[in-house]
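Missing here: one protein chain of the complex. Every other protein chain is in place.
Then we have chain A:
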Amino acid sequence: MSAGVSTGHDPGTGHRRPAVGQYAGDRRRAWPYPRWSLGVAVAGAVSVPFLVPPYPLHQVTLVLVYVVALLGLDLVAGHGGLISLGHGAFFGVGAYAAAILLSSGVPYPVTLPVAGLVAYGLGHAFGRPAVRLSGVYLAVVTFAVAVAVPPLIRRLAPGGAMGLPVRTPAAPSLTGLADDQWVYLLVLAVAAAAFTLMRSVVRSSWGRALVALRGDAGAAEILGMRPAAIRAHAFACSALYAGLAGCLFTWTTGFVAAESFTVTLSITLLAGIVIGGLGTVSGAVIGAVVVTFLPAPGLVSGLALILVLAVAPSGVTGLARRAPAFLRKDRR
């Protein structure tokens, strides 16, 4: 694919794709490297639990958990161009839904769809009225959700301020795996499925409509798209992803408490996806690494954020995607 095709590229949106049709618009490849490198990545991901000691494995598992959350957030923030400050709350609701079910003896595979559906319902309840408003208002409404959820958990959820320890999924004895290896593979499977699903959602006519709305809501509406319905649906789907990620978090840590799901988490998630790169799947992966390893909010993490955004205004993914073209230029 020649570099000349990417003419509709608007530098103002970084590397994000402008509104595209099936044939027109930005046709750059999302992964500008050879295909076998993807295969290597997959093989690497599967072999991680056998090579890595328990604690780093736990951290890698958490990265995958946040990948799922960020894939969802990216639908709203990257493709939809809306700001959600409430995804930490949806994440927490999913985590608590899973924890409550697990502690009442429900088998763990059941908790995943339930956690997702609970978050989806909440996403609909808050998103439907909020997305009728323009971007900033959605940010405020979701911020309110993020602020309200931790105190509600403290008052109403079992365990209260103490938090709730639960059993984590045990590896079937047939596999001979340790529990943490099993949980890693479960989370990897869910993350891979979430990844694939999100790709097809973004490429569907509905996903492209969402991007078109970001580009020019007025024009898109004249073309027959319904902004409120499409955005509300995107917001709810995104909450569903956050809920699923919350459930995976419970599987991984075996402990949930209100202070894990404060407004800080919401903001960290948003910062993660912006640093990783909006509107791309690999941005979610890089963002998840940032979310997992970013030190607690403070001077260091704040300065690190500023530094990254100064060097890579379109996120780390944008930087990586520009690298091949940059290298070719060098060779000439």
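Basically, a contact is a pair of C-beta atoms (placed from the backbone, for glycine too) under 8 Å apart; a residue touches a chain by one contact, two chains touch by 3 or more; residues count from 1.
Keep this in mind: contacts and distances are computed from a predicted model.
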Not counting the visible chains, the remaining one has a UniProt entry; which protein name from "ABC transporter substrate-binding protein", "Glycosyltransferase", "Cytochrome c domain-containing protein" or "Phosphonate metabolism protein PhnG" does it give? "ABC transporter substrate-binding protein"
Touching the left-out chain: which of A:Tyr137, A:Phe195 or A:Phe255? A:Phe255
Looking beyond the chains shown, say which of A:Ala45, A:Ala178, A:Ala192 or A:Ala304 touches the absent one. A:Ala178
Please identify, in ascending order, the residues of chain A that touch the omitted chain? 49-56, 58, 154, 160-163, 165-168, 175-178, 181, 253-257, 259-260
